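This is the structure, below, for whatever I ask next.
Only one protein chain is missing; all other protein chains are in place.
So, chain A:
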């Protein structure tokens, strides 16, 4: 079988956000593979290590720099990578069209993708891809096992969690708790440099986004910053409760 694992390259969470030309500017910032997607790569590797014969293909869409995130996936253990290179920013619905076509071309039967993309704070990509392929989906998985073409596992639902059974092909989203992603070792990083990283152009995918990105602003909510010294605990507690009751009026 063939597993596609979808990779986003995002701003490292500890980096500051900068805005230029009405959009977040990523130049000169530390960029990493989206943590949520790391769980997907790791899970693909674990499914293979559990004895399933699988080729793991890491896929990314984005500017030239995105290949660094694909190299990370290759260093973790993915077999090869496909990079659809473009400077055009696509929303999740538009992006899913690329991913679905690649899945068909590659005859994949399992797609793994992070549950939420840390750049667009979006949950839509996996479900959109599943819809385009007319596959079922299962999101926010916290346990997965594959026997033949039957995928079983556990995932988060509105209230609590559910165990499920599904037949491949399936699109799955991954999250914290599913596994502990491995760090690429030096020998694997060396090996990954020889692995195939195929470049594709966005033109062939016939994508027309229906959404325009108009502007971006860093949100700064002015906070009161009334910080008390708590050395005298009863006095500080009394003062805080008074402020919350009579100034902020947030407690009775």
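Just so we're on the same page, contacts are C-beta pairs under 8 Å (C-beta built on N, C-alpha and C of every residue); 3 or more make two chains touch, one makes a residue touch a chain; residues count from 1.
In the analysis below, contacts and distances are computed from a predicted model.
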| item | value |
| --- | --- |
| From "Extracellular solute-binding protein", "NADH-quinone oxidoreductase subunit K", "Sulfur oxidation protein SoxY" or "Electron transfer flavoprotein subunit alpha/FixB family protein", the hidden chain's UniProt protein name | "Electron transfer flavoprotein subunit alpha/FixB family protein" |
| From A:161, A:185 or A:204, residue that would touch the chain that is not displayed | A:161 |
| Residue numbers in chain A that touch the chain omitted from display | 11, 13-14, 17, 19, 24, 35-36, 91-93, 96, 116, 118-125, 127-128, 130-132, 136-140, 142, 152, 156-167, 175-177, 209-219, 221, 223-231, 233-234, 236-238, 240-241, 243-244, 248, 250-251 |
